[in-house]
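This is the structure I want to talk about, given as structure tokens.
As you look at this complex, bear in mind that one protein chain is not there, while each of the others sits in place.
Order of writing sets the chain letters: A and B. Residues in each chain are counted from 1.
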Amino acid sequence: MSDITTNAVTNTALNQPLSARNHKKASARLQTPTSPRHGVSAFFAYAVLILVFICFIVPMLWLFLAAFDKNASFQTKIPKQWTLGNFSTILNTQTTFRPMWNSAILAFVATFIVITFAVLAAYPLSRYQSRFNKPFLYTVLFGTCLPMTCLMVPVYSLFVTFHLIDSIIGTILFLAASSLPMAIWMTKNYMDSVPMSLEEAAWVDGASMMQTLGKIVVPLMKPGLAAVSIFVLMGTWGNFFVPYMILISPSKQPASVSIYSFFGQNGLIAYGQLAAFSLLYSAPVVLLYALSNHVLGTYSLAGGIKG
Amino acid sequence: MREFSKRYWPTIPGIILMAAFMLGPVIWAFYGSLTNVSLTGPRAQNPDFIGLKNYSHLFTDPAFPKSIWLTIVFVLLSAVVAQNLLGLLLAVLLERSNKIIGRAVSTTVVAAWVMPELVSAFACYAFFSKAGTMNQILGVFGLHEIEWLFAFPMASVILANIWRGTAYSMMNYQAAIGEVDHSLTEAAVVDGANSWQVFAHITVPVIKQTIVTNMMLITLQTMSAFTLIFVMTAGGPGTKSMTLPVFAYKVAFKYGDIGYGCAIAVVMLVIGAIFGVIYIRSMKNEKGLSNE
């Protein structure tokens, strides 16, 4: 139990890369004594699960069906005429390609900065004992609690004063800063689980702090860093409000802003295209998540990502 | 001190970044809230310092208490109650379910959460719109069409947020339950405990801290939810679904009153900070940071 609480701060699972294995063990154990033994309770359990399944999948079906429907509406229906036309209509530089490219820049650069800074910051916090650690970590934790969307009004005003409006770099730095507290927290917890014995050997050999960090610690925590990266990537790729307020030029706007304008302008007419655009825009993060799930285990990403 | 700086310099880049882009806006929010700076008009260039007038305005503005109330309703119903309980229920049921059904359920629930917030907002907008799937389903049962987003804007955004956010709680609980020592549960079963007793007496005590943590985090996330509401109802009709973030947006950018918008931001920051302190306290009590 103490193990869990130690790391349970933000998300138990994230800090427990091994839990995936535990879970597999658990699900292999289908007919254990805690399984529903009585027909009634088993029936009840499955009824609930199936109900939940239906409730959750129905709103999603529209996206998949309307995207391929020649005469799409807001109703969920099997298309009478299947088509790829919705995709081909929106696949052009102005609507999709450039915004998707901008999104990629925002997300990848921000993630790169976050991971670099988080690894650097986490290292001393994880490896040295100091009175500095606790207040720092509490502050970081406190930072994860601040509602960032509420800050958009002052951020806009601040950015005007410092000439950062319409600046891609300004947007990246703000996105990076707002995911940094959580990333430091997660990274530190991962780093804690890397045993110190190997580094101690390297120190004895005269390696510097950065060398041990780069050559020993980071390679050992690759899965953890991958999880943090995906967490940051998903957050920045999906962020709408920040670029919506800060990036003015259409040529700099990411897919989230582009798809929103599309919704405002054509969404109530071009239902099929809206659905197609939604699928395209979701695809990278959904695939990335699925991939990480496969590689890192079921729960590697549980929690942490702001909804 | 030399030793200290030698060891802790790597924290500097992160500290600078956070100071500039998180602390900066926070301080700016306080500063802006004391002025009448606006988006256009004479106050755009030369705002006056007006002291606490924006705050006193908050208390006379009928939209503000309403917005606070809607935010509380939104957070309580969609997150604290629904996401939390449904997430826990799913985690418990999935632990013991058939593998294929379990996979299907968890993939679907998680998918609603993995897709970008904007896309889930579109999906929900389509679902609840007049010509949408919800009314289609009602039609099958012979019920009348309802303008969900108009007649029941809060119910619509709450249901949408449950749909979108339950996965988060579910995964937190799945992970926590995965850590429960099975020899304990098995022993209890041998002693004749039923499923409910096992859950109440063994599982819950173990995942207690996760429950607290999870509630705290989803409260904070839900409080600042913007995109979902912005797309589905834009806070309307009228002010019927205008939670604090949408309120701040409208005041500052639609009506151009940035100073007043900053005051609302400060209120939200204070609420967030209170939750943050409670959260950290609860962690301390549980020795959450004991790994030093």
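The rule is short, and it goes like this: a contact is a pair of C-beta atoms (placed from the backbone, for glycine too) under 8 Å apart; a residue touches a chain by one contact, two chains touch by 3 or more.
In this section, contacts and distances are computed from a predicted model.
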item: Omitted chain (choose from "Asp23/Gls24 family envelope stress response protein", "M1 family metallopeptidase", "Sugar ABC transporter, solute-binding protein" or "Glutamyl-tRNA(Gln) amidotransferase subunit A") - UniProt protein name; value: "Sugar ABC transporter, solute-binding protein"
item: From A:I78, A:I169 or A:V204, residue that would touch the chain that is not displayed; value: A:I169
item: Subunit B, residues in touch with the chain not shown (by the definition above); value: 39-45, 57, 62, 130, 147, 149-151, 234, 236-238, 240, 253-256
item: Residue numbers in subunit A that touch the chain omitted from display; value: 98, 101-102, 105-106, 108-109, 112-113, 116, 156, 159-160, 163, 165-169, 172, 208-211, 214, 245, 248-252, 261-262, 264-266, 268-269
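Quick note on the criterion: only the chains that are shown with their structure count from here on.
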item: Separation of subunit A from subunit B, taking each centre as the mean of its C-alpha atoms, in whole Å; value: 15
item: Touching residues on subunit A, where the partner in the complex is subunit B; value: 1-6, 8-13, 16, 19, 22-23, 26-27, 29-30, 32-36, 41, 45-46, 48-50, 52-53, 55-63, 66, 73-76, 113, 116-118, 120-121, 123-125, 128-130, 132-134, 136-138, 141-143, 145-158, 173-174, 176-178, 180-181, 184, 192, 209, 213, 234, 237-238, 240-241, 245, 256, 259-260, 263, 267, 271, 274-275, 278, 281-282, 285-286, 289, 299, 301-303, 305-307
item: Of all residues in subunit B, those that touch subunit A in their complex; value: 4, 7-8, 10-11, 13-15, 17-18, 20-22, 24-26, 28-29, 32, 37, 86, 89-90, 93-99, 101-102, 104-105, 108-109, 111-119, 122-124, 126-127, 129, 131-133, 136-137, 163-166, 168, 171-172, 174-176, 178-179, 182, 185-186, 189-190, 195, 198, 206, 209-210, 213-214, 217-218, 220-227, 230-231, 244-245, 248-249, 252-253, 258, 261-262, 264-265, 268-269, 271-273, 275-277, 279-280, 283, 286-292
